[in-house]
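Read the structure below first, then the notes.
The other protein chains are all here in position, but one chain of the complex has been omitted.
After this line comes chain A, so read on.
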Amino acid sequence: MMASSYNAKEEDGPHSGSSRHSGTGAAKNKKPDNTAFKQQRLPAWQPILTAGTVLPAFFVIGLIFIPIGIGLYVTSNNIKEFEIDYTGLELGSPCHDCSKNFTWNSTTPCVCALNFTLEQPFESNVYMYYGLSNFYQNHRRYVKSRDDSQLNGDPRSLMSASKECEPYRTSTETKEPIAPCGAIANSLFNDTLELFYIEPNGTTTAVPLAKKGIAWWTDKHVKFRNPVKDKENLTELFKGTAKPVNWRKPVYELDPLDPENNGFINEDFIVWMRTAALPTFRKLYRIIHKKPSTTSTLPSGRYTLKVTYNYPVHSFSGQKRMILSTISWMGGKNPFLGIAYITVGSICFFLGVVLLIIHHKYDTRSNSADIPN
């Protein structure tokens, strides 16, 4: 019972044409055209939302949303996630020493190892994230402190980076331009995380961590590019530039083993350069691909996380985490969507019921009011 009327005023159609053709005389410019538009008589659809039209919509929305919500909720719950904080704030924590002593100026890396147990096996691909808290990657001055044309391989920007990069634009000592310039690049997350599985028999095997496929494809292949000049190697290309202040090694040594993952197109670097939306965030670090055999990717049991502690968070009272998570079609574990869908669906359904009652009552009242007339 869609109560709408299609209000076409046909009288204008033939008239307007003829009057305009005949009115080519002197009066033409004075007499207003009798067109539907000018006379505000355009045929119009005048929808009227009534309880009757909206009621089914509410029920339909409720009926669609609640299953989706349940689906989302179940999916989210099926995702396995393990999170471990390795900041080392507590005294007993293995990384406590590292966290206390380490600064950006430290030359020797500090290594610590944490043991943890996975209660359940992780199936399929497992994704390893590092999480930072209280790190305002979305601070305005921080966000804009980068030069995308430099990162895109523009040789001019390489040698004279954008002003936005200040104060990480040129090296204070050598006066050489910094590549990659800016605060984001300068604060690159440089902890190294390694995962070891302690088999029940006590032997320790390293879990293979794939470092490719963690950045957006378009970032890796289009947005970030190493400067191109003939066929020289990266070291030559970046000659004349300085490394960012906080970095241990220059950009062309980020992954010396794989030229496809070195320089600006290093995926860890690219991931870091995509600034997070909120001060507590996680970024994809490694992927543990599922094994071809039927065994779980990460069987349940004891593991060791070996951290090369390079990244000081003490100064801004931040925290560092390592997260292992499986992924579903909706992404990582997040019960919010499922709950929200169930809630909204229920509200719609509930409103539908309320409206139905109101509608029913209203109808009877207006019916009874009609009788005396």
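Assume a residue touches a chain if its C-beta (ideal position, glycine included) is under 8 Å from a C-beta of that chain, and two chains touch if they have at least 3 such contacts; residues count from 1.
Keep in mind that, in the parts below, contacts and distances are computed from a predicted model.
Peer 1: Among "Exosome complex exonuclease RRP46 homolog", "DNA primase large subunit", "Phospholipid-transporting ATPase" or "Target SNARE coiled-coil domain", go ahead and choose the protein name stored in UniProt for the chain not displayed.
Peer 2: "Phospholipid-transporting ATPase"
Peer 1: Using the touch definition up top, pick the residue from A:S162, A:N246, A:T304 or A:Q319 that touches the left-out chain.
Peer 2: A:S162
Peer 1: Pick out which of A:P250, A:G301, A:G318 or A:G332 touches the chain that's been left out of the picture.
Peer 2: Touching the chain that is not displayed is residue A:G332.
Peer 1: Looking at the whole complex, which of A:P109, A:P250 or A:P279 touches the chain that is not displayed?
Peer 2: Once the missing chain is taken into account, the touching residue is A:P279.
Peer 1: List the chain A residues touching the unshown chain?
Peer 2: Touch set of chain A with respect to the missing chain: 3, 7, 27, 30-34, 38-40, 42-51, 54, 57, 61, 65, 68, 72, 125, 127, 129, 136-144, 146-149, 152, 162, 164, 213-216, 218-219, 222-223, 271, 274-279, 281-284, 287, 325, 327-334, 336-337, 340-341, 344, 347-348, 351, 355, 358, 362, 369, 373.
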